[in-house]
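Removed: one protein chain of the complex. Kept in place: all other protein chains.
Coming up: chain A.
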Amino acid sequence: MGRYVLRRLLQLVPVFLGTTFLIYFMVWALPGDPLAGKCGDQACPPAFIERMREEYGLDQSIFVQYVTYLGNLLQGDFGENFRGQEVATLIANAYPVTIKLAVVALVIQAIIGLTAGVLTGLRPGGFLDNVVLTATLFLVAVPVFVTGYVLQSVLGLRLGLIPPTVPADPGFLDLVVPGYVLGSLSLAYVARLTRTSIAENLRADYVRTATAKGLTRRRVVGVHLTRNSAIPVITFLGADFGTLMGGAIVTEGIFNIRGIGGLIFGSIQRLDGVVVTGVVVLLVIVYLLANLVVDVTYALLDPRIRLD
């Protein structure tokens, strides 16, 4: 098991090099001049442009830039963006908010999704099952930005139940609505995945054995059935946590949340390769570690699974 974890951690190295180079190269290859908006609508004076290009190494080739960047990164220096802000500070400001948002989304997803899935899975074809199937179909069909704008307008603007945007340093309560919006799509998947898994395992031998042993229904469903059926759902949730961290661009934009999604989006628009690469590096690490946690959790849920 220890070797397995170590091997997974070592995998980080090539993935890290590959992603950073690709991202750096792609942002660099975007058309447009990163210094374009510096002087508003007007052209910047040549001396100003010359100094900026020199300061940020834009006069060198992409490979020199990348190697310099990587060298600094390995020393823990994320560098500066074109506005002279420390990328490390930007990330430190943005990360806690995004993590909070992702956790809220994940919790909402897990609670609503799992509950709906278990309830419907136990009685497939029933009234509740049809309601949930229709509702989740609806959730999957509606794009995130529609859910976001509709909830913001209706709850925030027309009914005045919530503030339309989230404050700079939000608490968990402020993030419930954005978290729901962010998690809504996955929520539907979790519900459906759980339902199918439960419905299938309901007929499995071990459930029959457990029931035959005389265990209460609560114990059969709560411990034996749910635990085994949770494996695909956990996989999904684990991978989803990584996606939530990076994929909150739309939601963060709508609710003016100062998180990672907004940071990436703004930086891509401004052709700020240093910021984009820095954030993506962290996202890759989070993604890989989240997957590692999922794989290890398997063994806890099902002792038959071994990881060497």
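One rule holds for everything that comes next: contacts are C-beta pairs under 8 Å (C-beta built on N, C-alpha and C of every residue); 3 or more make two chains touch, one makes a residue touch a chain; residues count from 1.
Keep in mind that, in the parts below, contacts and distances are computed from a predicted model.
**Student:** Would you mind picking the UniProt name of the chain not drawn here, from "Oligopeptide transport system substrate-binding protein", "Fe-S cluster assembly ATPase SufC", "Amidohydrolase-related domain-containing protein" or "Peptidase M75"?
**Tutor:** UniProt lists the chain left out of the view as "Oligopeptide transport system substrate-binding protein".
**Student:** Pick out which of A:Val67, A:Ala92 or A:Ile111 touches the chain that's been left out of the picture.
**Tutor:** Considering the complete complex, A:Ala92 is the one touching the chain left out.
**Student:** Which one, A:Leu70, A:Val142 or A:Leu282, makes contact with the chain that was left out?
**Tutor:** A:Leu282
**Student:** Return the single residue from A:Arg83, A:Arg123 or A:Arg217 that touches the missing chain.
**Tutor:** Considering the complete complex, A:Arg83 is the one touching the chain left out.
**Student:** Write the list of chain A residues that the hidden chain touches.
**Tutor:** The missing chain touches chain A at positions 1-2, 4-5, 31-34, 36-45, 47-48, 50-52, 83-85, 89-97, 99, 152-153, 156-157, 160, 163-165, 167-169, 252-256, 258, 262-263, 265-266, 269-271, 282, 285-286, 289-290, 292-293, 296-297, 299-300, 303, 307.
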